[in-house]
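Beneath this line is the structure, given in structure tokens, with notes to follow.
Only one protein chain is missing; all other protein chains are in place.
Just so it is clear, A and B label the chains in written order, and each chain counts residues from 1 on its own.
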Amino acid sequence: METLFAELAKSLVSGIIMGMVFALVALGLTVIFGVMDVVNFAHGEFLMIGMYTTLLTSPLLGVDPLVTLPLAGLVGAVLGIMCYYGLVRFLLRGPMVAQLLGTFGLMLTLRNLALLFLGSEPQIVHKGLLVGKSFVFGPGIVLESTKLAAALLSIVSFALVWWLVRRTKLGMALTATSLDAEGARYMGISTERMNATAWAIGGASVSIAGGLLVNFWPVDPNVGLLFTMIAFATVALGGFGSIRGAFYAGVIIGLIVYFPPAWDALSNFGGLDWPAIHSFKYTFVYLIYFLIMVFRPQGLFGWKQ
Amino acid sequence: MPLLEVKHVSKEFGGLVANNDVSFVLNQHEVMGLIGPNGAGKTTLFNCIAGHFPVTRGQILFDGRDVTALKAFDVSRLGLARTFQIFQASGDLKVRENVMVGAFMHNPSRSKARAKAEATLEFLGIADAGDHLMTELPVAQQKRVALATALATDPKLLLLDEVAAGLNRAEIEDMVALIRQINTDKGVAVLLTEHVLEMVMVLSHRVIVLESGRLIADGEPEVVVKDPEVIRAYLGDHLVSDEEAAHA
Partner (left out) sequence: MEAIKNAFDFKDFPRLDMSVAGAVFVFLLVFPALPHSSFAMATMIQFLMFSLYGMGWNTIGGYAGQVDLGKAQYNGIGAYTTAVMMVRWDVPFWVSMPVGMGLAVGWSFLIGYPLFRLKGHYFSIATIATSLVLKDLFEVWDFVGAATGLQIPIRSKLPDFLYLQFRHDYYYYYILLALFVVGILYLNAFRHSRLGFQLRAIKDNEDVAKSLGIDAHWCKIKAYAVATAFVAVVGSFHACYNFNIEPEDVMSLDLSVLIAMMALLGGAGSLWGPIIGAAILVPLKSYMGDWLGGAAGLEGLNLIIYGGIIMLIAAVQPRGVWGMVEAVRARRRGGYAAS
């Protein structure tokens, strides 16, 4: 019985922790959407780039992966701005299908550029301050420090973005543009600048999320799509455009995906042995997106119209 | 039996009351004008009658049937057509094809729909525009196409939403003649909302006036236009008191 409790508690904590990382992944998408109503198919590729940034620069500079996080953020921000000025700006002029097509092309290009230059072997970073260490929370509840750090840093990043959006002049300008771009223009707020800023913030946060994952998730160029879909589902659940929503939704989805005892129980459902159900974890994420959009499209915290 | 009966219709959007207890009756082959200052709730009323919005309270009867709960596509199939104020022509459909969409409502056959479309275009004097795209036409002609499309559905009642917007004097006169023709030649009843008051006066058998969501007058044009309530609604209180002062 004690071990069952420990198992459950461990899974709960695991789920929450991963959920916070998912939340950070979704944050970027929801900020971009909130400001300019664009859905970015290449979102997961930014995460992938963040992962690679950390992967490659930490041995290069001889520092712990965690230290390179701000660098990943910077790379993400710069890439976001480049994508805005180089592509998205033009897509906004056309019909909605142009956005879909365009960001999908971006996804293909980024993913295959990575494949080309970085190879397709998945790698995990096994070096770092926290690797191999764990925190003991209670009887039998052992948490890897890397994951714990990821969750904490994710919360920090969330708080940073929240502060940025709610308490700074820049953030208020962003909010103004997201509510009424034309009105904001009359007040002297350049929509172009705000859009680019949204992409910078979006790119930075998801890049950092990638960097956070490096210690416990295999890094490979194809990782983007899964996270794009997770981000979509999270944003849909939380409500398109809602930062708060992204946080709670991320945690919920993290719990759903990472609750192993539940999955183990399901795999023995009705006496049938369905070990394969483990690979369904992400399928449920896709299903959630579909169900939410059909039955409660405003998600948990409503959407910005 | 009246063609359209609006009974105590109210429409609220959250806290905002757009239409408040509106009741009136429109008879077969009648032309009725709906006027009122900006924001009076005219377009909302239109949308409720046409089935685009559900009403918050009240009942709408069309041709004897209760259409209150019906959606727009069901209501239109019963013989109620409308034009829209905002015209977003994407340029995909040619003029003739546009009108055919209307004709298809009661004619599943393409050849019959096409014939009907051409006849309607002819009736409205734009038969030669058939092959052009909507975006290639000047505003006045675009309005005629919109009329043609609505007319091709063989409606009993036509709702015209500010059809004169953006037209010059000569074009407005043409439009008046057209609407009159539609009413007398085809027997279609018309409910039109307009800011160009002369147009409404000249065309309408009866006029109703909305102000802040309420119906404040209902009668013949010459009578309504002299109603002090109506004058006050349009021009504000001080003008009436100025008048009174002048006569003092």
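Here, a residue touches a chain if its C-beta (ideal position, glycine included) is under 8 Å from a C-beta of that chain, and two chains touch if they have at least 3 such contacts.
Because the structure is predicted, anything quoted here is derived from the model rather than measured.
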* **Per the touch definition above, residue among A:61, A:116 or A:156 touching the missing chain** => A:116
* Structure fact -> Answer key for B:7, B:132 or B:214 versus the chain not shown reads B:132
* Of A:78, A:143, A:179 or A:229, the residue in touch with the unshown chain -> A:229
* Of the listed residues B:31, B:60 or B:100, which contacts the missing chain in the full complex? -> B:100
* Hidden partner chain, residues of chain A it touches -> 39, 87, 90-91, 94-102, 104-113, 115-116, 120, 225, 229, 232-233, 236, 276-277, 279-280, 282-283, 286-287, 289-290, 293-294, 297
* Chain not shown, touching residues in chain B -> 50, 52, 71-73, 76-77, 81-82, 84, 88-90, 92-93, 97-98, 100-102, 104-105, 108-111, 113, 126, 128-129, 132-133, 136-138, 140-141, 149-150, 153
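The definition used in the following text is that only the chains that are shown with their structure count from here on.
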* Structure fact -> Taking each chain's centre as the mean of its CA atoms, chain A sits from chain B at a distance in Å of 50
